[in-house]
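Got a structure for you, written out below as structure tokens; questions coming shortly.
Only a single protein chain was left out; the remaining protein chains are all shown in position.
Let's turn to chain A:
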Amino acid sequence: MTTAGNVTSGCPSGLAPAEQANAGDISAFVRRSAEGNMLQLTVRGAKCAGCLSKIEKNVQALPGVTQARLNLSNGRFDVRWRGELSANDVAGTVSALGYGVAPFAPDAADSAAKSEERKLLIAMAVAAFAAANVMLLSVSIWSGHGEMGETTRRVMHAISGAIALPAALFSGRIFFQSAWSVLRRGHANMDVPISLAVLLALGVSVAETIRGGEHAYFDAAVMLLFFLLIGRFLDARLRRRTHAAAHDLAALQARTVTRLEGDEARSVRADEIVAGDVVLIAPGERLTVDIDVLEGVSEADESLVSGESLPRAIAPGTRLFAGSVNLTQPLRGRAISAASDSLLADIARMLEAGEQRRSKYRRIADKAVSLYIPLVHTTAALTLIGWLLAGAGVREAIMIAVSTLIITCPCALALAAPVVQVVASGRLFRKGVFLRSGDALERIAECDHVVFDKTGTLTLGEPELVRSSHDQDIVQRAARLARASRHPLSRALVAAAGAGSVAAHVKEHPGLGLEAEIEGVRCRLGSAEWVGEETSSATTSLQLWYVEGDASPYRFLFEDALRPGAGDVVETLRRRGISVEILSGDRPDAVATIASALSVTDWRAGASPADKVERLEKLRAAGRKVLMIGDGLNDAASLSLAHASLAPGGAMDVSQSASDGVYTGAGLGAILTMIDASSLARRRMVQNFSLAAVYNFIAVPIAVAGFATPLVAAVAMSGSSIIVTLNALRPGWKRS
């Protein structure tokens, strides 16, 4: 046994590191009803049975708790209780056990996706039941060929029809509805030939059964539906899981706001704030609404809003946007409405424009369908006319034409792209990359130009002390003051100094620096003017000055460090012939430093959100397919305009929802993983469509010649679907 601390904190199996995340005040997320109080939390780091019982037992031991159930698959934790227990105590109990915890606000999209998934699963089960039982009867008919009496065969066909008809109508309604809705608007999608094949197969089989004919295609109709529904279900399930994972990332930021009502401070959800509410912003808190500052002097870190890495001084009258972090002193502000002149509304409008443009994107599958439908349906029509001209009976000619439609198999074609998408996004999901849209893979694979944001994307977004010939002693002494402050530069200094003592009575002067008296000597840490340094060179790099008494001031330099792997990523991209560009809202010299460290020659600094949009429009006009990677509010509009876009997990939720995918982890390696997976997925899709085409080249002549019996159709259909699926699953996807 190790120390008690290690055993009790976090996952007892050691599958996940212990987390210490303070969820803040979450009482606003409790839903109250007659039966008691309900709270949904998202728990991170719970991996095994030990975690499960530890969390549930400890929460159940709280007074009044009637139910505590953790879902280990998605990390949702449902707690119900009666009485006066505070929601913060529930969250505090979980977080004290060493798990990350955040309030979970269920969104409408999630419950809609859940019922959609259920509907698909049940439709699939019904189709599976029908396919298995009809196949049982069909195999008897095929193997009894020549021996089976006509009455027996007829009865068997009738039973098959009695199973297949209701099952196909029930399971197939998903395809029929979709096909009908696009047909009404004069388009066609993959569901049109699927619906047509199913309905024709059913119709012909019913006619044959009544007539006492030899061939019925009931098995083909339900089997087709079964295979397609497997693909649809897997796709829906993966989409919901990625959506939920991305939603959880965003929920980490969905904090509450302290609203002042008279003298009373109340914690409310950010979406409850209306224009004119007075809110209190504590030091270290991230704003979730736009405010005009009423009271308080402080500094704000606006790197997520503007890309600027230096904190800005805040005084009454300043406007602060959602996403900024208040650093030094508490602020009071008045929430401004999301009216047309607010930054967020502007961005939302630009986002919408980007979304509309993106929905016009034509997938490979769409192109394949537009080739397939006219080709196959013309062939079927020509077959019908050909056989009629050749002197065949009307019934025979129709049978052959319909068997052509069935055997040309929309099945392999309809599975070709979704199966690859499911496999690729499933593998990316396990590596912590969450793809938002199905066609994102295809678009990412096409990109030939990558635009990076700087702050928070290429860099960590946190300053780091530049270690030169620094005396560790002076770092330690300065850190005694710095430990009392939340300023990012102070924190960087403390990080470099490590653990140590903190000076008593440290006073913080916003915009200037810190002051304290240590052993009778007045010590100051802060800007150049604060320590009385008359600096002539107006250097704008990140720096802090430290002075003790009358000694000469000492300067600490900081830099915003590159993320691990940034150099490799840029180098690899360039080697593949993909050009790289940095587009940042930060100061030119800060961007230049990063650009030269990565040897990127193409960079722009000081770009406002509108400048970024303009630059992307220009690139698009030049015919470039741009992959944009950014995290800030100022990137959101350009993310939605780019051909494809990615955002890191720490990005603003607006940026995350504007991009095609979200990657987690500190490094940038995920970007290469994603690009690799996309181009492989694209290759596999093209392969699959080629396989489906080759299959049709063989199958069509057989069907047109009239040799396609139900047995041939069943073998061909399942054979081609299996080949397409195996090709998607074939190894070749990178493991690490």
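The criterion applied here is as follows: a contact is a pair of C-beta atoms (placed from the backbone, for glycine too) under 8 Å apart; a residue touches a chain by one contact, two chains touch by 3 or more; residues count from 1.
Throughout what follows, contacts and distances are computed from a predicted model.
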Undisplayed chain, where the name is taken from the UniProt record, one of "Acetolactate synthase", "Potassium-transporting ATPase KdpC subunit", "Molybdopterin-dependent oxidoreductase" or "Cbb3-type cytochrome oxidase assembly protein CcoS": "Cbb3-type cytochrome oxidase assembly protein CcoS"
Touch with the omitted chain, as defined above, among A:T152, A:T378, A:Q472 or A:S690: A:T152
Residue of A:I26, A:L70, A:I141 or A:V222 touching the missing chain in the full complex: A:L70
Contacting the left-out chain in the complete assembly, out of A:C48, A:L165 or A:I578: A:C48
Absent-chain contact - pick from A:V126, A:V420, A:V570 or A:A713: A:V126
Residue ranges of chain A at the interface with the undisplayed chain: 48-49, 52-53, 70-74, 118, 121-122, 125-126, 129, 132-133, 136-137, 152, 159, 163
